[in-house]
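Input: one structure, supplied below.
Up next, subunit A:
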Amino acid sequence: MLTLNASQLDEFFALIEKKRELYLPVENKTGKSEYKRWVEGDKYSTALRTVKSAKNFFFAKSENLYDLKMDHKNVEVIDTREDIKEFVIFGVRGCDVKSFDILDNVYLQDPVDTYYKNRRDHGLVISMACSKPATTCFCALFDIDATSPNGDIQAWNVEDKFYFNPLTEKGDAFVEEFKECFTDEDSKPVEKQKEETLNIIERLPFVNLNMEGFGVEDKLKAIFDRPEWEDLSSTCIGCGTCTYVCPTCQCFDIKDFNVGDGSIKRFRCWDSCMYSDFTQMAAANPRLTQTARFRQRFMHKLVYYPIKNEGIYGCVGCGRCLVSCPVQMNIVKVIKAMGDN
Partner candidate 1 sequence: MNKSELLKEQVQRNSGVNVLKCMRCGKCSATCPNYDVMEYHPHQFVNMVENNQVELLMKSESLYMCLTCFACVERCPRGVEPGKLVEAIRLEAVRIKENNHLKPDQIVKKLTDKMPQQAIVTAFRKYTK
Partner candidate 2 sequence: MQKIGVFVCHCGTNISATVDVAKVAETLAKEPGVIYSTDYQFMCSLAGQNLIIDKIKELDLTGVVICSCSPRMHELTFRKAADKAGLNGFLLEMANIREQDAWVHKDREEATLKAVALGRAAIAKVALNEALIPGESKVTKRALVIGAGIAGMQAALDIADAGFSVDLVDIEPTIGGLMTQVDKTFPTLDCASCILTPKMVDVQQHELINLMTFCEVEKVEGYIGNFIATIKKKARYVDPDACTGCGLCTQKCPTKNVLNSFNLNLDNRSAIYIPFPQAVPLVAIIDAAHCKKLQEGKCGVCAAVCAPKAIHYDDCDKLVENKYGAIVVATGFNPIEVHAFNEFAYDQSPNVITSLEYERLMSATGPNGGTVLRPSDKKHPKTIVFQQCVGSRDTTSRGKTYCSGICCMYTAKHAMLTREKYPDTDVYVFYTDIRTPGKGFDEFHRRAVEQYGVHYIKGSIGKVVPMSNGNLKVQASDLLMQRQLHIEADLVVLAAAMEPDKSAKHLAQQLTASMDNDGWFTESHPKLRPVESPTAGVFLAGACQGPKDIPSTVAQAGAAASKAIILLIKDKLKGNPCVAHSAENMCNGCGACANVCPYSAITYVEKEFRMPDRTTLIRRVASVNPAVCQGCGACTVACPSGAMDIFGFSNKQIMGEVDAICQ
């Protein structure tokens, strides 16, 4: 397997950055890690998760769509899309890699979202296998193998060595391009780490939750009508933190910024189904109470999405909402309450 010594990592990064934009998790001042554009001196963070997910690279927090220029009575539409440079995201965990598939299902189906596709086409994902999962992780529940993540290239970090395995054509080409960086070594340490990690994953508290009843059409109505929604959502503050840290939440709003000189910048930005002013563009939000909005979020991830997408759940078990929710409500508590666990 292709390997690289940890000591050569920065050299590798510098080389990538010469030809592409490189993003990777770096520890910030609070001790947590977050994706950032690599600059000389940045150290790759091996932390389990970044606070924000990696979805921002393809589904940006906010993104300009086009400009409208008004000249007296005439309106001119200006496409403001700039050419996107090829970029590489390094160190994406298995759960986040899986989230790209979930987003693809939404944005790459007809009609294709060209803004999303544009970014997707220009991005290359180097994933990183997990070796120290947290008790709040439950990707295994959704059949994600964190020890062997997807991506254009999958990677492992065993002690002071990094192992790479290209999975796609894009990955192959990349490896070829940077072949002088790698040496070829035995992959036994990887196998060993995989085994050890799987051993831990089995003992994680949420990987064996009972998912029966979710994701099937004939149980939809029953789950929808469960009385537990009321209690579970009773202290939901509707802040949307869960949706903003979630790698699979995919809703956006389209808004106008009036520059004031007769031109308008139309942009889209993340939205949250937890907000009372969600989906107001057509009329009013059809979900009138926080309970309804709360239910919507989990119904979408656990029932509607899998029904539409061959049983794939809209959750990847990254555990971010378990950490971030201000009132400690989360999808695990919902699954437990609804799924007879």
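As a convention for this text, a residue touches a chain if its C-beta (ideal position, glycine included) is under 8 Å from a C-beta of that chain, and two chains touch if they have at least 3 such contacts; residues count from 1.
Criterion applied: all candidates are chains of the complex that A comes from, given by their letters.
Note that this is a predicted model, so its numbers are computed, not measured.
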| said: Looking at 1 or 2, only one should touch subunit A in the complex. Which number is that? | reply: 2
| task | Over in the complex, which subunit A residues touch candidate 2? Could you list them? | result | 70-72, 258, 260-262, 284-285, 288-289, 292
